[in-house]
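For this view, one protein chain was removed and the others were kept in their places.
Let's look at subunit A:
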Amino acid sequence: MSQVVVVTSGKGGVGKTTSTAAIGAALAQSGQNVVVVDFDVGLRNLDLILGAERRVVYDLVNVIQGHANLSQALIRDKRCETLYLLPASQTRDKDALTEEGVFRVIEELRQRFDWVICDSPAGIERGAQLAMRHADLAIIVTNPEVSSVRDSDRIIGLLDSKTVKAERGEWMEKLLLLTRYDSARAQRGDMLKTEDVLEILSIPLLGIIPESQDVLRASNVGAPVTLNNPASAPAKAYMDAARRLRGESLDVTIPRDKKSLMGMLFGRKAA
């Protein structure tokens, strides 16, 4: 039984693409067949985060318009053979996607993969609505910061009204992925705590990804953080989130980076 997941947030820059790549890779690393689909037509980036930017020949728009078939457009990851990417078009705009075309592609992907993970564009307009339209489950990526939480609330409203599931009167499952979390700052009262965000948005927690330098390091070299440095704190957090998606019940903990002796002696400067 395949699952269609949308990774969405409303606000831009909170970590949708990073999280799509990391969770997609984590699921694939556990042997699942996964395709990550970039819905950000005109501003694609999932190819870059996955290090596949030079391998894009055909894209989602080509498939929707019938100029290429799925097998031609899908790109298989070189490090993890059960992970595939369906890139977005860089030269068209969001109007190149049609609702009927998106439905057809998603249905075809459902036949071939265990997980279809759709990376939504920012915003609440047509592109974001098409990305969420056929999802069975939504991952809401949120930073512990006021504008991100507000936009997430807005997106939750859209998920409950504009998706096929919602229109059929079915329950749309929504899970919170809290990213760029700094427990020390939250403890000091400088940052919204996990409980605050959970209480305000009232959706279950999928995972907490700690703020970490490893995330940027991974995107610099074009690898999901779970593949680039599996022992790092964010990678562990993403892998736990992927296990929860598969139905395991794990306590949510915030993995920490092990501090080196130098790090402990000299604080941040030595990191």
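In the analysis below, contacts are C-beta pairs under 8 Å (C-beta built on N, C-alpha and C of every residue); 3 or more make two chains touch, one makes a residue touch a chain; residues count from 1.
Just so we're on the same page, contacts and distances are computed from a predicted model.
Of "Cell division topological specificity factor", "Hydrogenase nickel incorporation protein HypB", "ABC transporter permease" or "Heme-binding protein A", only "Cell division topological specificity factor" is the UniProt protein name of the chain excluded from the display. Touch with the chain that is not drawn comes from one residue among A:G31, A:G169, A:G189 or A:G247, which is A:G189. Among A:V7, A:A73, A:M132 or A:V149, only A:V149 touches the chain that is left out of the view. Across A:L43, A:V164 or A:I200, the single residue that touches the chain missing here is A:I200.
By the touch definition given at the top, subunit A reaches the unshown chain through residues 145-146, 149-150, 153-154, 157, 186, 188-193, 196, 200.
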